[in-house]
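On to chain A.
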Amino acid sequence: MPSLKQLAKREEKFVSGHRLCPGCGAGIVARLVMLAIDKPVVVGCATGCLEVASTIFPYSSWKIPWIHSAFENVAATISGVETAYRALKKQGKISKDAVFVAFGGDGGTYDIGLQSLSGAAERGHRMLYICYDNQAYMNTGIQRSSATPKCAHTTTSPVGKVIPGKKQWSKNLPEIMVAHGIPYVATSIPGRWMDLINKVEKAIKFDGFTFIDVLSPCRLGWGYEPSLTLEISRLAVETCIWPLYEVIEGKYKLNYRPKEKKPVVEWFKLQRRFRHLLKPENEPLLEEIQKEVDRRWEELLSKCE
Partner candidate 1 sequence: MDTVFEIRWHGRGGQGAKTAALLFGDAAVSTGKYIQAFPEYGPERMGAPVQSFNRISSSPIRIHSAIENPDVVVVLDFTLAEQVDITKGLDPEKGILLVNTPLTPEEVKKKLGFKGKVYTVAASKIAIETIGRNIPNTPMIGALTKVTGIIKLDELIEDTRKKLEVKFRNRPEVIEGNIEAIKKAYNEVKGE
Partner candidate 2 sequence: MEEKKKTWKELPEGDILEGGTSLQFKTGNWRSERPVHIPEKCIHCFICWISCPDGAVKVDEENGKFVGFDYDFCKGCGICAYECPKDAIKMVPETGEEK
């Protein structure tokens, strides 16, 4: 695990000049992941904010071989790249030891990309899949995804007179990935850069498919001051809304236990998408969410050693 000053000696592989929003969580995630990988690396991106904002012809922010083909298929596309790598390496046409990374937003990972994600994981291609999870379709204008938390306001799960935002709970994708029997699954946040860098370093050592779900605050879609991006990601951990854990070859390990578990409302308070939950009439909803967060937290604890 390198110190910050050691990391600073590494070449930036995700460089300045990209057009993500000021304070974008995905930009930090991409930069951290790329700094963590001190090896030759090939990256693929699913269609989404990160892809659109980092490669606008003729400008690219990726100082490594990079490919985008479509929205729902980054895992399949990198499957092909990784397979070609194995084929050509076997033939002696390639000498370098390379790492393969796929980035997808929650839309391209939890929803439309779930099939290709599952297929690539099941086949065990050697790649690290990073979901930069901003909990909605931000690139197309903040529509709900299956990663969107219950009651969050999005443009397709709007808060209205009779419906208080998204009706459903978010999908537990890390668990689905664990069920694939892949060697490494983890959650992380950009606000704990050591945690994220450590997990990326760990993941790329496995000879197989690995997956990290990184909560990636979106100042636009969540509605907060951009300077709070990292803080808000940490608060998700402190409220146990986004526990930090990893599952190494099936074994659960909690990476961080808040000294004092904060109430979920502390997280909601900072975000415009949950503003309606602070109204007195919505108190039962708050309670319901708190209960579910508690339940998921306990469930996770029971799985961890």
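Selection rule: all candidates are chains of the complex that A comes from, given by their letters.
Details
In this text, contacts are C-beta pairs under 8 Å (C-beta built on N, C-alpha and C of every residue); 3 or more make two chains touch, one makes a residue touch a chain; residues count from 1.
Computed from a prediction, not measured in an experiment: that's the story for all the values here.
Candidate 2 is the partner touching chain A in this complex, chosen from 1 or 2. The touching residues of chain A, counted against candidate 2 in their complex, run 4-5, 7-9, 12, 14-28, 31-32, 35, 54-55, 57-66, 193, 219, 225-231.
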